[in-house]
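Only one protein chain is missing from this complex, and each of the others stays in its spot.
Order as written gives the chain letters A and B; numbering starts at 1 within each chain.
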Amino acid sequence: MKITPEEVDYVALLGRLNIGPEEKKKYQAQLDDILKYMDMLAEVDTDNVEPMAGPVELHTPLREDLVLPSLSIEDALANAPAKIGSSFKVPKVIE
Amino acid sequence: MPELHDMTASELARVLISGETTSVEITRSLLARIDKLEESIHAYVTVAPESALDMAAEADRMIAAGKAAPLTGIPIAIKDNMCIKDRKTSCGSRILGNFKPPYDATVVRRLKDAGMVILGSANMDEFAMGSSTETSYWGPTRNPWNTEMIPGGSSGGSAAAVAAKEAVVSLGSDTGGSIRLPAAFCGVTGIKPTYGAVSRFGLVAYASSLDQIGPIARDVKDIALLLNLLCGHDPRDSTSVPREYPDFTSVLEKSVKGMTLGLPTEFFSKLDNEDVSRTVADARKTFEDLGIKFVDLSLPHLDYGIAAYYIIAPSEASSNLARYDGVKYGHRAEEYSGIIDMYCNTRAEGFGPEVKRRIMLGTYALSSGYYDAYYVKAAKVRTLITNDFKKAFESCDAIFCPTAPSPAFRIEEKIDDPMQMYLTDVFTIPVNMAGLPGMAIPGGFSRDGLPIGLQLIAPHFKEEVLVQLSAAFQRETDYHLKTPAL
Partner (left out) sequence: MEYEPVIGLEVHAQLLTDSKAFCSCTTRFGNEPNTNTCPICQGMPGVLPVLNRKALEFTVKMALACNCTINETSRFARKNYYYPDLPKNYQISQYELPVAEHGWLDLETNGEIRRIGITRIHMEEDAGKLIHDENRPFSHVDLNRTGVPLVEIVSEPEMRTPEQAADYLRALRSILVYLEVCDGNMQEGSFRCDANVSIRPKGTTALGVKAEVKNMNSFRNVQRALHHEIERQIETLKEGGRIVQETRLFDPSTGTTAPMRSKEQAHDYRYFPDPDLLPLRVEPELVERMRSQLPELPAEKKERFIQLGIPAYDAGVLTASRALADFFERTVELFPNPKAVSNWMMTEFMRELKGEEADISCCPVSPSQLANLLKSVEDGTISGKIAKTVFEEMFRTGKEPEEIIREKGLVQVSDTDELTAACREVLDANAGEVAKYLSGKTKIFGFFVGQVMKKTKGKANPGLVNSIMEEELKKRS
């Protein structure tokens, strides 16, 4: 088994996905299948190979420190599922 | 004059400038076509007739004022993952809810500035994750050649709209084959440009280091016109490459005599579909008649492309899709107790199974203890794949292979077997891994009458080579002129 039920629970929580027991079984089997396929990568000799984060072989451009107008408060909150005053509203966060 | 919806963009541009027709008339013709066919094809998530006609009227004014650009007044469909200001952009997902972006994607801005007419948003696999356009929250799109079949994905709506003549041209996005595969399955022409050639600003991200926007059209002439419009540096995208691009229409008539195409043995050893093998052999003959030489070459790490891709793309996706949490925009669950529960329920309700699968897969690959074995290993294999291509291009101008191992398959055939679905992209994924341009062109038909696509792959920023080769092929063949009986 490449991925245990506990690991499925762990990644579901890390990814903030609520999944039911039936779904969990299905995902575990499918992920296991996929991860087994990934095993082939172990055959590849990658010693002294640099990992590649993306195809562009340049360096990140720099923007001048200029201020441009922000969104109006109406536009900033237009898509909010819940708001209060000019804030987004969420269930209470306890630290 | 043929019916307006039958004409390509370059043909329409000609009759628009000559005054034989107007953009409003063209747009009406397309809207009527959409009305007639959408029930059976479902290429669109949203059609916007009123704003399309407004844009067409504006295009007509531009033309009348002598301010027409080459694509002014041409109706286009846009994949539902590109932000259009104040218009619902859903990415084929429930989680975006009624999200209306307060800004235009750079490509959308370019189309608007050129006076193109946006017909609506094309259907797609949810968050571009899929090869069949079946994972859309809005239901599957059907292949215009056979509505029992999938159109390919994830830009299935964009390809089907062009094939069914519900749009003159369209925009798709391609992360592992999502333009080329549906183009091939729907018998149209599509290109994934070099990574960094077209701005990703405003493209809802799936896998940022692989995503690239590109055009889909009925012939390569229209592709060249759209590349002229789309390619170019965007200071709002840090991965956009500053460079000059040629006029892609300038190579349309250019001879291909003496050019060399490479045949990767690793691709051809995998071919077990007779229709595809025959199509490739026929195409080779056509190219040889045009004076092209073929060389065998090896891409030794190609076999690892899918494994590496399905680590890298989900890893990036797991992070890119974290923002859909029900706080700032989009869907929020009604039932929850506390913030974590709100996140978990919102995302469980908002995402479909394929998206959840990839989020979990990517989260796993990045998680403590697995990062080196999965993400880093895959990123190293990516380097090897890229180096294979670099070496291969020392002996050829472009690489030639099929777009997919088979023609379109049946709806629901692979939906419960993700691994089988992933293997559909075996020929397209390596191109994204290396960031190369890849073109899909119609190459023939299966015995069941389904289109089969060819693929041409060029070195970085050598799109003009793909345009030149494809244009030569389309001068010699008429597969791209065939249209489904609808």
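We take it that a residue touches a chain if its C-beta (ideal position, glycine included) is under 8 Å from a C-beta of that chain, and two chains touch if they have at least 3 such contacts.
If you're wondering where the values come from, they're calculated on a predicted model, not measured in any experiment.
Enquirer: Where the complex has a chain not shown, which of B:339, B:373, B:419 or B:486 is the residue touching it?
Expert: Answering carefully, the residue with contact to the hidden chain is B:339.
Enquirer: For the chain not shown, which residue from B:205, B:261 or B:333 touches it across the whole complex?
Expert: The single option touching the absent chain is B:205.
Enquirer: Tell me which residue among A:1, A:29 or A:53 touches the hidden chain in the full complex.
Expert: Only one of A:1, A:29 or A:53 touches the chain omitted from view, namely A:53.
Enquirer: Write the list of chain B residues that the hidden chain touches.
Expert: Here the touching residues of chain B are 81-83, 89, 91, 96, 99, 101-103, 105, 200-205, 207-209, 235-239, 315-316, 318-319, 322-323, 325, 327-329, 339-340, 343, 363, 366-368, 371, 375.
Enquirer: At which residues does chain A meet the chain that is not included here?
Expert: 14, 16, 53-54, 56, 58-68, 70-71, 73, 76-77, 84-95
Methods note: only the chains that are shown with their structure count from here on.
Enquirer: So the centre of each chain is just the mean of its C-alpha atoms; given that, what is the distance between chain A and chain B in Å?
Expert: Those two chain centres are 23 Å apart.
Enquirer: State the interface residues of chain A toward chain B in the complex, per the touch definition above.
Expert: Against chain B, the touching part of chain A is residues 3, 7-8, 10-19, 23, 27, 30-31, 33-35, 37-38, 40-42, 44, 46, 49-56, 58, 60-61, 63, 71, 75, 78-82, 88, 90-93.
Enquirer: Can you check the complex and tell me which residues of chain B touch chain A?
Expert: Counting only chain B, the residues touching chain A are 97-100, 102, 195-196, 208-209, 235, 238-239, 241, 301, 303-304, 306-308, 310-311, 318, 322, 325-332, 336-345, 347-348, 351, 353, 356-357, 359-361, 363-364, 367, 374, 376-384, 386, 418-419, 422, 434-435, 460.
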